[in-house]
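All protein chains but one are shown at their positions in the complex.
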Amino acid sequence: MEYFIQQFINGVTLGAIFGLIAIGYTMVYGILGMVNFAHGDIFMIGGFISIITFMILGVLGVTWLPFSLLCMLLIAMAFTGLHGWAVERIGYRALRNSNRLAPLISAIGVSIFLQNYVQLLQGARNKPLSPIIFGGIELMTSSTGFTVTFAYMQMVIIGVATVLMAGFSVLIARTALGRQQRACEQDMKMARLLGVDVDRTIALTFIMGAALAAVAGLIWLLRYGIIDFYVGFLVGIKAFTAAVIGGIGSLPGAMLGGLLIGLIEVFWSAYFSVEYKDVAAFAILVLVLIFRPTGLLGKPDIEKV
Amino acid sequence: MLKDAGMMALASLALAMPLVGFQTVDRGAGIVLDTRFGAMFYAVAVIFVGRLLLLLIEAGHASLIQAATVALSAAWLINVAFHLYPITWPALGWLTWIVASVLAIRAWIVQRRATRPAAGYTDGVEKLGALVARIGPYLGGIAVAFAFTMPFMPFADQRMVDLGILVLTYIMLGWGLNVVVGLAGLLDLGYVAFYAVGAYSYAILSIHFDLNFWQTLPLAGAMAALFGVLLGFPVLRLRGDYLAIVTLGFGEMIRLILLNWDDLTNGPKGIGSIPRPSFFGMQFTAAPREGVTAFHEFFNLDFAPIHRIIHLYYIILFLALLTNWFTLRIRKMPIGRAWEALREDETACRALGINPTNTKLTAFAIGAMFGGFAGSFFATRQGFISPESFNFIESAIILAIVVLGGMGSQIGVVVASILLIGGPEWFRDLEAYRMLAFGGLMVAIMIWRPQGLLSHREPTIKLGPSPGARSA
Partner (left out) sequence: MNAAGMSAVPLLRVEHLTMRFGGLVAVDDVSFDAADRQITAIIGPNGAGKTTVFNCLTGFYKPTVGRLMLSPAVGSEFLLERMEGYRIGQRARVARTFQNIRLFPRMSVLENLLVAQHNKLMRASGFTLLGLFGAPVYRKAEGKAVELARYWLDRIGLTARADEDAGNMPYGDQRRLEIARAMCTEPHLLCLDEPAAGLNPRESAELNDLLKFIRDEHRIGVLLIEHDMSVVMKISDHVVVLDYGRKISDGTPERVRNDPAVIRAYLGEEENEALPPEVEADLRQGA
């Protein structure tokens, strides 16, 4: 039981990361109908910018932890958002009305490019970051001596993720930007005729998605203390799986899906086998796509002939 | 104009700031921070100047081309000459170069348009595609003749023949994937999985059942095709982008299973001492086993290791040509036309009574089979295989060959393989930039010419000019 609770906490932490990335996939899919393959690499770039920011802060002598965390968060979001914008502007905008295969291939190209770009600029080796948030609350101890710990780090992670997701949901539901975005999802041509700046809306979608992925990158760095140029590949696929499970195009679905994938992965590793945890994620992706392609919260997509 | 270029420079400065401006340097177990502001500002300056010149050219000052090229080349020369940056940082030189080339091409186009307003430059590429398609048979003949005689050319040393084998392997993989991506329009990002299945099937079958190359090859191909069907059956109903990501996942899944299923695959250590192919039972060894004839003994030659390599070369040449023959032929079959029709419009196909799932499945299985053949060859050539050889990068390289060569174009695949595989093997120092360039080129080609570079398509059948002449 205690072991189960500990794994549950770990799973939720991991799920927060997947959920944040999945939002980016789901928003772009909703508005453009394409899978942004490069989104996993945007997450990776977010992680790199976070680690670089942390080191710059170290050089500048900023030691107060809450302040430096806030700085990392904001700087990573801003600069990663910019990368998201650039990817859309260079890689996708010209292909918006192209055949279906072209934006997909372009996205693969962007993904390959970004991975190798970071590898060339920052080196191929793992970048370690020593833990910066220590300790935690011991919740309970079992008779066998197993202690359930809710680390402060995990609290920070879950807290930040929850606040951001909530704020983001409000942004989409309440503001003009959110309305414009939903209008573009429904009918881009009509939205344009009604005076919505479609280019700007799509660009902002990419920026927001990238900013949330940057948060995920920062969290990943804090939690695992390591990042490399290739990390976006696997994490990206899993986050996409999360978006599909939740129902692609649905924001609450992405968060729910992220949570589920995080829990599944952690429990699978804990109770079955660590080696096959990634296989489990893919198997789930395939099963969901076959048996419930609309996901848990997605709307059925009626083919117009 | 200045404002536009300034904005662009500002954006690139902001983009370059964190990742170019700062560098994490590995030191011992940890990392330290280093700065590269010089490089960053140089890159931003190049972009600023380049953008400004581009805008001037677009505005009709095409004669500025000379000035632009000279200025940028000069900048590059200065950059190199003064050793402003370490030689290990040639990317800036490349950047300058690329910007200069883009400017030169743009200026040329603008000038051409000014003199001949009707001719767009895409027409030129289309014409090139049509030309290649027209002279294709001759070109193909010459290429095949060259491929057959290559090992006996004076310049063909062991390294050259080895490189030939490598390029031919990718040509074959490209042709195989072309069936799936180019003809059927299914984006398969896990093609390497079938390559892996073929290689491992070959290794396991030939070691445990003592079968020779030509006996194992069809089995390994069938195994890969079976995997293609097993994966394809559930997922081919999915929309194109879902299919892409599922195949991507499948590729990783196969790799992870190979890595972890120790009993069958020997895990990360891989499988070694895979039997080499023999020439009608003759082995390519200096000292053959008892009762086995060695190749050099039979033909009264001195033993030379290159015999074995040349033999491998002809095997892969045969396999590649088989793939090509098959693809060209099947394109003219009803199934081939149905693939292309599905690529064009799946809904219309369904209305015409074509079973989309089965049709896609055949394309998938056939592509997988050729992947399996190539995998078998890879296993026997290397004599050793491990899961490391079958990662996503391989799938990406094969896809890049198909996409850059022009989807559906057989000659395009050959050209792309020679450039993308042969090139970097020859210029080793470009190796680090290879994947970066692949990624960038994939984006550029999709934007410039989404159908692919040499995408001129000839109809699979033509109506004779004289009506009634063919009445049966």
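A and B are the chain letters, set down in written order, and residue numbers restart from 1 in every chain.
Criterion: a residue touches a chain if its C-beta (ideal position, glycine included) is under 8 Å from a C-beta of that chain, and two chains touch if they have at least 3 such contacts.
What you see is a predicted model, and the numbers here were worked out from it, not measured in a lab.
Trainee: Taking the entire complex into account, which one of B:236, B:341 or B:398 touches the absent chain?
Mentor: B:341
Trainee: State which residues belonging to chain B touch the missing partner chain.
Mentor: Touching the missing chain: residues 326, 329-330, 333-335, 337-338, 340-341, 344-345, 347-356, 362, 451, 457, 459-463, 467, 470-472.
As a working rule, only the chains that are shown with their structure count from here on.
Trainee: Could you grab the centroid distance between chain A and chain B? Build each centroid from C-alpha atoms only and quote it in angstrom.
Mentor: 30
Trainee: Which of the residues in chain A end up touching chain B in this complex?
Mentor: 34-35, 37, 45, 48-49, 51-53, 55-56, 58-59, 75, 79, 82-83, 86, 90-91, 94-95, 98-106, 108-118, 120-123, 125, 127-128, 130, 233-234, 237, 240-241, 244, 275-276, 278-279, 281-283, 285-286, 289-290, 293, 303, 305
Trainee: Spell out the part of chain B that touches chain A in their complex, as residue ranges.
Mentor: Within the complex, chain B contacts chain A at residues 11, 14-15, 17-20, 22-26, 29-33, 91, 181, 185, 187, 189, 234-235, 237-238, 240-242, 244-246, 248-250, 252-253, 256-257, 259-260, 347, 392, 396, 399-400, 403, 407, 432-433, 435-436, 438-443, 446-447, 450.
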